[in-house]
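First the structure, then my questions, so here it is.
A single protein chain has been omitted; all remaining protein chains appear in their positions.
Per-chain numbering from 1; labels A and B assigned in written order.
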Amino acid sequence: MSEAWADRLKFVWPPVLIALAFLGAWQLLVVARDIQPFLLPAPSLIAQNFFGDIALMWGTAYYTGTTALLGLVFGTFAGIVMALLAQRFGVVNNLVTPLAAGLAAVPIIALTPILNNMFSITSRTPRVLVTAIIVFFPMFVNVTRGLIQVQPVQLELMRSMNAQPRTVVRTLRVPNAIPFFFTGMKVAAPLAVIAALVAEYFGGPQEGLGSRIASSAANTAYGRAWAYVVAAIITGLVFYLIVVAVERWTTPWTGRTRSA
Amino acid sequence: MSGHEHAVSADGVWKIFNEGLPNEVTALQDVHLTVDTGEFISLIGPSGCGKSTLLRVIADLTDATRGEMKVAGVTPHEAREKQLYGMAFQQAALFDWRSVRRNVELPLELQGWDKDKRKSRAMELLEMVQLADFAEHRPWELSGGMQQRVAIARSLAVDPPLLLMDEPFGALDEMTRERMQNELLRIRQETGKSIVFVTHSIPEAVYLSDRVVVMSPRPGRITDVVPIPLGTDRDEDTRESDAFYESVTAVREALRGHVGGAGMRARVGEV
Partner (left out) sequence: MSDAAVIERPAVSAGTRSNGVARRLRNGGISVLWALAGIGLVVLMWELVKWLGQYIPMPFNTSDMTMPHVWTMVAAMGEPEVRGSDTTVLEAVISAAFRSMTLAVGGFIIGVSVGLLLAVIMQRFLFAERGLLPFVIASQTVPLIALAPLIVGIGNRIEIGPVQWTTTYSVMFIAAYLAFFPLSVGALRGLQAPSATSLELMRSYAATPGQMLRKLRFPSSIPYLVPALKVSAAASVVGTVVAEISTGVRGGIGRMLIEYARQITSQPAKVYVAVFGAIALGLLVAALVTALDVYLTRNLPKESKA
C-alpha cells in the first residue's frame, strides 16, 4: 500500500468505526431493551423501510429536491445581481446590507403561510419562493464580500495599468468573488433542501419529504418516517457534495497558499 | 543628461494627509527631484519617510497636495493613461485565476492588443526573466522569487520607458534577493529603462543605483542624495569591492545623520 493511501485511511477509519459502533449500539439497545418503534426504531427497521420502497423514497426526495433546486437557482441569481448592484452603487449596499444582516437572524420560513395565501397553495410556487428568499441572503453576503474584499495592491496595480472601472469589475472583482461564491453555495445548497422540506410543514401538496415525514409520524409508521429522514439526509449531502465537486473543479487555487 | 526631458521631475511636491484635521500628517514636504532618462534611482529611508508615497505620486495612484510632478514631461495622470510607466509592488499581486502567461498579458489586454501579439510579447518577456517553461503554470505553483519575476515581466509588458518598483524584493530571502538584483541589472542593461526603486536595504540601494535618495520621516522629506560611482558594469565582484563599501558607508551616514543619533533606526534598513 502506498504511503498516501495509508495517510488517507487514517482519516477514514475513525469516522467509519464511530458510525458502525453507533449503529451497532443503537440496534443492540433497541433489541435488548425491547424499545418500541414509536420511541426509536431499530436501524434494521429503518433500512428495511428505506430499501423496501426505494422507488417511493427516490420520488419523494426528487420532489423536494426539485423545489430546493429551483429555489437555489432563483435565490442565487438574485443574490449575485444584487451583490453586483451593491458593489456598484453605495446606496444599494447601504440599504440591503443591514437588512441582510438582520434577516439572517430571522426565521424567514415564517413567511410561508403568507406566500401560501398570495400564490396558489396547491402549487410548488410558494415553497420555491421561500427557499429562494432564504438562499438569497448567504449568497448576497458572500458574493458582495468577494467583490469588495480585493487586495489593495491588486487595485493599485489595475490603476497603474490604467484599467477602467468596468474592466476592474470584469478582470479583478468578479474572478476574486468566485471562491466567495462557493463559500456561499456551500451554506446555501443544504439550506435550500432544509427550507424546501420545512416549507412543506405549512400545508400544500403532500408529495415531498417534509409532508411524508409528518404524515408517516402521524400514522405511527415510524420506521417509514425515519426512512424519509434518511432520504432527506442523503438529499442534503448530495446538494453539498455537488457544490464541493464543482468548486474543486473550477477553482483549483482556493485552499492553496495564495500568491502574495 | 542626454534626454531632452527628464524621466521624472518633482518640483516642490507636498503630500499632506487629512489636511486641516487633528490627525494631519505631512507625508512629503517640499520634494525636489529629477530622474534622468535611463537613470536608476533608489529611494531609501525608515518607515514613514514617505518613499512609497512619493512613488505613488509619480504613478498617479495618489495626488500631490501641492507642487508639480512631471513624468516624461507630462502629468502623472497622462503618463498613467498613456502607460508611460510599468509598476511592480512588494507583493507580486498576481491573479490566481490566470496562468503565468495570462498574468503577463494583462496590461496588454487592457490596452486592447490582439491575442496573438499578446501571447508572443508575453513569451518574449517570460524568456527574458527565464520563466518561459512556466508560462502555463498557475502563480501559486511558483516560488516567491519566481512570482516576483513574473510581476517584473508584467511591468515591462507595454514596454514603458520608466519602471516604478515599490520594495519588489522586500519579501524575498537574502540569496534570492541578490539573484533578483543581478537579474534586474541585466534587464536594465538590455532595455535601457529609467527606474525608480523603493527599498529598505542599504546594500541593495547601493548595488543597483546611480544615485540613492535618502529620506527622513516626520515630516517625510529628502535629506540627501548620494551618488554611487560604481559604473555601469556591476556583478557579484562589485559587492566585495572597496568602492561598494565606501558607498554603503556614505548612505548609512546620510541616513544616520538625519535620524539624529538614533542609529538603531537607520540599521533597521540594513536587514
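Convention: contacts are C-beta pairs under 8 Å (C-beta built on N, C-alpha and C of every residue); 3 or more make two chains touch, one makes a residue touch a chain.
Just so it is clear, the model here is predicted, and its values are computed rather than measured.
> Among B:6, B:56, B:118 or B:252, which one is in touch with the chain left out?
B:56
> On subunit A, where is the contact patch with the chain that was removed from view?
10-11, 14-15, 17-19, 38-40, 94-99, 101-102, 104-107, 109-111, 113-114, 116-119, 152, 186, 189-190, 193-194, 197-198, 201-202, 209-210, 213-214, 217-218, 222, 225-226, 228-229, 232-233, 235-237, 239-240
The rule we apply is simple: only the chains that are shown with their structure count from here on.
> Taking each chain's centre as the mean position of its Cα atoms, how many Å separate subunit A from subunit B?
48
> Looking at the complex, which residues from subunit B come into contact with subunit A?
So the residues of subunit B touching subunit A come out as 56, 59-61, 80-81, 83, 85-87, 89-97, 106-107, 109-110, 138-140, 142, 144, 147, 164, 171.
> Residues of subunit A touching subunit B in their complex?
Subunit A reaches subunit B through residues 151, 153-154, 156-157, 159-163, 167, 171-172, 175, 178, 251-253, 256-260.
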